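Every protein chain but one is kept in place in this view of the complex.
A and B label the chains in the order they appear, each numbered from 1.
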Amino acid sequence: MDRPIRVLVAKPGLDRHDRGAKVLARAYRDAGFEVIYTGLDRSPEEIAEMAIQEDVDVVALSILSGAHDVLVPKVIRLCREAGADDVLFLAGGIIPDEDRPRLTEAGVAGVFGPGSDLDEIIRFTRENVRRKVPR
Amino acid sequence: MAKAEVQRPGTGPGEPDSERREEFRTLSGLPVARVYRPQDVADLDYERDLGDPGQFPFTRGPYATMYRGRLWTMRQFAGFGTAEESNARYKYLLEHGQTGLSVAFDFPTLLGYDSDHPRSEGEVGKDGVAIDTLADMETLFDGIPLDQVTTSMTINSPAAILFAMYLAVAEKQGVAWDRISGTIQNDILKEYTAQKTYIFPPRPSMRLITDVFGFCSRHVPRWNTISISGYHIREAGATAVQELAFTLADGFEYVKAGIEAGLDVDSFVPRLSFFWDIHMDFFEEIAKLRAARRIWARELRERFGARDPRSWAMRFHCQTAGCSLTAQQPENNVVRVTLQALAAVLGGTQSLHTNSMDEALALPTEKAVRIALRTQQIIAEESGVPNTIDPLAGSYFVEALTDTMEAQAYEYFRRIEQQGGVIPAIENGFFAREIAEASYRHQLALKRGDVTVVGVNKYVQEDEAPQPILRIDPGIEKKQVERLRRVKAERDNARVERCLKELAAAARGTENLMPYILEAVRAYASEGEIVGALKDVFGVYREEPIY
Partner (left out) sequence: MSLADSVLAGDRRAVARAITLVENGTPEGLALLRAIYARTGRAHVIGVTGPPGVGKSTLVDAVATAVRRDGQTVGVIAVDPTSPFSGGAFLGDRVRMQRGVVDPGVFIRSLATRGRLGGLSAAARDVIHVLDASGRDVILVETVGAGQAEVEVMELAHTTVVVLAPGLGDEIQAIKAGILEIGDVFVVNKADREGADRAVAELRFMIDMGRWREGAPGPWLRPDEVKAGHEPGAVSTGVRAGGTGAAAGGGGAPGDGTGAGPAGWTPPVIKTVARDGEGVGELVEAFRAHRWHLARTGGLEARRQRDAEAEVREVLLARLVAAIAGDERIQRLHGDLVRRVAARELDPHSAAEALLEAVRTERS
């Protein structure tokens, strides 16, 4: 049996708009993923620490406050510094097109804006998980 | 409505009896019949259920003249960056015919963090204006005489503090408190159920609110002390019925809290106002607003024994639904907003914010804000819609839908009561569960195509040109932190410390806290410092996760 993919759905920053994060968490669960949700109001340090301890395959960051330009790269940097270099990073929320290249450069593999199809996010996640899923 | 459903009319000659869908429903899932007839509203009694505008039960509107007397207040929510920049935006909007101000604060301000707090990193001035001390508030309203505008402030958990800053600015401008008017949102209950910008646990939060009620009834008589908000409940994924029911339930809870705090019901209830979200389903939204006024009037008169008609008449602000905006083909949002604004006006709103077309992407640009404001002006001055009051009254469909909304709201009141009331229902996660469930169902309906969103799941356009968006200068954070540092260096720190100590001591007792908060604000204590003093006494709230 393949082991389930483990994903951390994270809410960095101070915005409390967790509707998207919760819907995504539920969709991942229904698609057979093991989902860890950080809850609201998490600092980049806390998110990185959870990603390390839970040894997740994916970190999906949802942020709607506009602070993505600062917080998302910081989470990725902290994860990598702690040795989690094979994690798939996704970002969602209100992220203007022109900010995408900078996030991609920072290590985000996929950016999903408002109105993204949940199935598409799940398909993308499955296809791009970087760690091989051992039997 | 169920009655109408079973009585399908016969087909006309040569006309096939087939419809596009198996069943038709409102956006919130209420069934809609092919046609409505007199028997669907057979029980409707004009005097009892509608009444003239300005008459009990106020279904048709809170005032006798409505828009023939005065148009609704066009109030565009705005705020970003530093106080200087927001001040410039306010002046721009006032010059363009806006009639009221509406302040958006950034996340650190909403949550009681100063701009120099580590958690504020990357957030300062991003989603609203950054306010740390009275000095920022003075700048925000520089050159805007507070007796000549009405100001709405979207602030909840730390509402008493920001309101105290506003009162202190009025003092400095030489404007008496009984001459200022406006609204603070101050609605903590919906924070626990939907918006989540809470700081303290529910019970001490309720005390801060009743302290504001009591203070204003004595000193700031024209101020709307709370804006009981369905908006955020809806934006969190609730249906129109849930928005109606949960918001009214919150409203009744505040009335109870005021009475329990020893206030006379008619001394504070006339200053309570409401705030609704206006979504895409045109008639459903109108019915919701009409039902809301009727339920409020009846409950206040019959359950709470209010005698002043101003306590019965519900007044409210509306905002077009942010969650209905699409990032795809954003120009289409202008049309969405127009329909929503029209529904709000037909529903008899007292003030209105129309969203800008680019808000699904970022903060609105000046041009987008102007179009949104012009949308209201066109409805007000070109369409003829405001010329008569509640023109949809008597419509078989609208009246039947109003009844249905009301009945469903009462069903929710019953379920909330079963759990011991609003606060126990918050604590056991009832609201969050109901909303999460509705939100997920809506998402699935979108996915299946049961609900259409043009440009998102139908009529999709590839290769869209990127839209110009408003960018917040990343240098703002540094500037604001520097400003705060300067204020802290220049103020009398011993006085600040004394004020905070006195505030904490009062918080441990039962006194009204407003005078203490005012003293701290006048001494230029920062928002973060004041919140910190209260946190030490009240503790902080954490939610249980519900998906």
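By definition in this document, a residue touches a chain if its C-beta (ideal position, glycine included) is under 8 Å from a C-beta of that chain, and two chains touch if they have at least 3 such contacts.
Note that this is a predicted model, so its numbers are computed, not measured.
Chemist: Could you list which residues of chain A touch the chain missing from the display?
Modeler: 1, 3-4, 25, 28-39, 45-46, 49-50, 52-55, 82-84, 134-135
Rule of thumb we're sticking to: only the chains that are shown with their structure count from here on.
Chemist: Hey, which residues of chain B end up touching chain A in the complex?
Modeler: Those in contact with chain A are residues 107-108, 110-111, 113, 118-123, 126-127, 195-197, 235-237, 323, 326-328, 360-363, 436, 439-440, 443, 447, 453, 456, 466, 469, 472, 474, 543, 545-547.
Chemist: Across the complex, what residues on chain A touch chain B?
Modeler: Answer in residue numbers: 13-19, 22-23, 25-27, 29, 37, 39-41, 43, 65-67, 69-71, 94, 96-98, 113-115, 117-119.
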